[in-house]
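Every protein chain except one is present and positioned as in the full complex.
Presenting chain A:
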Amino acid sequence: MYAYIVRRLLMLVPVLFGVSIFIFVIMRIVPGDVAMTILGTDATPESLKQLREDFGLNLPIYQQYFEWMAGVLTGDFGESMRTGKEVLPDILTRFKLTFELTLISAVLSWIIAIPLGIIAAIKRNTKTDFGVRLISLLGVSVPNFALATVLILILALFFSYSPPVGYVGFFEDPATNLQIMILPSIVLGTAMAGAVMRMTRSSILEILRQDFIRTIRAKGARERVVIFQHALRNAMIPILTIIGMQIGTLLGGTVIIEQIFSLPGLGQLVLTAITQRDFTVVQGAVLFIAFVFVLINLLVDLLYSYLDPRITYK
């Protein structure tokens, strides 16, 4: 088991190496660079050249890469080309927000989706089931930004709500923090909930058809025991897969929501950095997101083996 974890962590190295080369090259292929965005369209060629030299952008690309990598390997992700701020601390601060947003949305969606999915499965093909399936269909198909806009509009119209500006950490001021986070979390959670609900319903139905459920009923188990101790536990394995995938995408995909709710999260950082061609920030953030993504995958795999004795890692 520990050997397995170590091996998986070692496998991180080539993956992150690949990601780093990929993002580095992409950033240099897209037209425009940071010098142009800083100096604007009416900059003289001389001043552009000067600025590029200051950033080392005139060097051969492999040399730029090695210099950047040398820094990254010692924990120095460099400085933002626009603000001069150190990249890594900025990423970590903003990641706290994105992570919290993801976590609250996820938990919110499970609280709603798993019970509803179970109810739909038990009451399959009844009005309740169709109702739940309709909700989940809406959840997955209504785009986040649309839901967010409608929610903000409604709240603004009827409760004269305006989205709070700025961000306060949970440990600084929990009440204000939750006030800021709740709306974006609901928006993100709805989409997740739709998918989790569907998966819960279909996997429970699938499990309920299996032979061992008949055995458990034949033993004299109450329906509660059949559903919660046996069907749900077995269904958790496919549900976990979809949850893992969603958390992964959310961590890198809260861009739009952070934009709408003006939350200074990781998504917003990357978006701004891309439009400004702030190479060091984009590279650092993408590398970091890839790292978190791989870690979450590892965590999900470890959870599998915790849930299912048939899965063992050596």
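Throughout what follows, contacts are C-beta pairs under 8 Å (C-beta built on N, C-alpha and C of every residue); 3 or more make two chains touch, one makes a residue touch a chain; residues count from 1.
As a working rule, contacts and distances are computed from a predicted model.
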| item | value |
| --- | --- |
| Hidden subunit of the complex - UniProt protein name among "Amino acid/amide ABC transporter membrane protein 1, HAAT family", "Chemotaxis protein CheX", "3-methyl-2-oxobutanoate dehydrogenase (2-methylpropanoyl-transferring)" or "Peptide/nickel transport system ATP-binding protein" | "Peptide/nickel transport system ATP-binding protein" |
| Hidden partner chain, touching residue among A:T126, A:Q179 or A:Q210 | A:Q210 |
| From A:A221, A:M245 or A:I274, residue that would touch the chain that is not displayed | A:A221 |
| On chain A, residues whose C-beta touches the chain left out of the figure | 210-212, 214-223, 225, 230, 233-234, 307-310 |
